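All protein chains but one are shown at their positions in the complex.
Going by the order they are written in, the chains are A, B and C; count residues from 1 in each one.
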Amino acid sequence: MKDVRIIVTGGTIDKVHDMASEGLAFSPDGATHIPEMLRIGRCDFPTVSLLMLKDSLYFDDADRDAIARAVAAAPEPALVVTHGTGTMGRTARFLQGVAPDKCVVLTGAMRPFSLYASDGEFNLGGAVVAAQLLAPGVWGVMNGRVFPAERLNKNTEQGRFDV
Amino acid sequence: MKDVRIIVTGGTIDKVHDMASEGLAFSPDGATHIPEMLRIGRCDFPTVSLLMLKDSLYFDDADRDAIARAVAAAPEPALVVTHGTGTMGRTARFLQGVAPDKCVVLTGAMRPFSLYASDGEFNLGGAVVAAQLLAPGVWGVMNGRVFPAERLNKNTEQGRFDV
Amino acid sequence: MKDVRIIVTGGTIDKVHDMASEGLAFSPDGATHIPEMLRIGRCDFPTVSLLMLKDSLYFDDADRDAIARAVAAAPEPALVVTHGTGTMGRTARFLQGVAPDKCVVLTGAMRPFSLYASDGEFNLGGAVVAAQLLAPGVWGVMNGRVFPAERLNKNTEQGRFDV
Partner (left out) sequence: MKDVRIIVTGGTIDKVHDMASEGLAFSPDGATHIPEMLRIGRCDFPTVSLLMLKDSLYFDDADRDAIARAVAAAPEPALVVTHGTGTMGRTARFLQGVAPDKCVVLTGAMRPFSLYASDGEFNLGGAVVAAQLLAPGVWGVMNGRVFPAERLNKNTEQGRFDV
């Protein structure tokens, strides 16, 4: 059984309904929902690191560098990175080669966990398992499918990640 | 990308609250929740077969034979069997050797999907991914971990599947 | 026991998460959630009329005229109007005198029903009861309180209707 670390970077999976704007935002208290998702999934072994809470459409190279450093520094062989869907593929390709001995799996959601009926738990459950089973490298796990970094692309029209 | 079939046998994952008894039961209309769970997970590719809706504590050899026949008959190389947690390990061991070229993954939940805040989506997301990644054989995927059939055992005290 | 009609005009209570914009919108199929809310509340007697699905911030006089006509035409003595919170007070005052023999209760929600953990069910339950108990006139019921039309005002800062 491999140790797993989840590195939280934000994205829709971690957003909440903001009553004032009637849009989505991150919690004003800066909290992530990943620990509660693991508790509901009765999955008690991953270590969770909150790196940032950002919409991946606004990621710049400094953000991706920070993720790369967190991936390189993590002692675990199996890493899950929660991430916005907008630029998940781009970050996956950015991370290639950063930690050649580790299995890095990006995941996220199209609907926030905090709105219920979210794809977040299904995706996170897949990513945690995939990070323990896949070979070292960078992968995406979304909607029941596994994608190598170079083929991780959002189908914006369908709202899912497709082959 | 492998084709995946989900064979539904019941278990807690598919139970509903029964108002009269204040306990859990299967839907009076005989329906399974797995298609709705896939829809929420935005996972549109698995084929779902409803084989039975039973509490696995009441499974007998005829029930396990029926599952074995469904596993052997399925044309897909990757199978997920939703199953009660009570005797999941026993059924896994019963299925060993039934379809040596297929990857068979058993999963389920400690809390029904229909009660929300269920581990069912996390587990199902893990099982669908694992069925595509694991070698042929019989496995269990629960709470973020992958177990070979011979080591698939419920920790009744903790309410999870442990190493 | 009085007959109750619910006239649906839209507002946050009936919005859904829109994946493309990451904001709130009405269902593309033009459906209202009020019947499902009644089903969950096990409240089977109100008649539901879908008049429009609009954000009340964009209501004009033609919209308020349409509501007034629906209120005047309804055969029931007790009416609930679901409405956006933004201009609920203004519509309440517009409706004064339109149907002097009827009890008209406006209600809505700060968080959509479809996002769960919504105040919509609590508010709707209060409005359906209040419409049967209050004297003829125009009222608002929000967050456990009853307001006459002239004192129905949203506390934007607190996100509730206050005394």
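Simple rule for what comes next: contacts are C-beta pairs under 8 Å (C-beta built on N, C-alpha and C of every residue); 3 or more make two chains touch, one makes a residue touch a chain.
All values derive from a computational prediction rather than experimental measurement.
One chain is not displayed; in the complete assembly it touches the shown chains B, C.
Considering the full assembly, C:Met37 is the residue among C:Met37, C:Leu51, C:Ala74 or C:Leu95 that touches the omitted chain.
Interface note: of B:Met1, B:Ala72 or B:Ala117, the residue touching the hidden chain in the full complex is B:Ala117. When the missing chain is restored to the complex, the residue among C:Ala66, C:Val98 or C:Leu134 that touches it is C:Leu134. In the full complex, subunit C touches the hidden chain at residues 1, 4, 37-38, 40-46, 110, 116-119, 121-130, 132-134, 141-146, 159-160, 163. Contact residues of subunit B toward the unshown chain are 12, 15, 17, 19-20, 22-24, 110-112, 115-117, 156, 159.
The definition used in the following text is that only the chains that are shown with their structure count from here on.
Touch-path distance (fewest steps) from subunit B to subunit C is 2. Between the CA-based centres of subunit B and subunit C the separation comes to 43 Å, rounded to the whole angstrom. Separating the CA-averaged centres of subunit A and subunit B is a span of 25 Å.
As a whole-number value, the distance joining the C-alpha centres of subunit A and subunit C reads 39 Å.
For subunit A, the set of residues touching two or more other chains reads 110, 116-117, 159.
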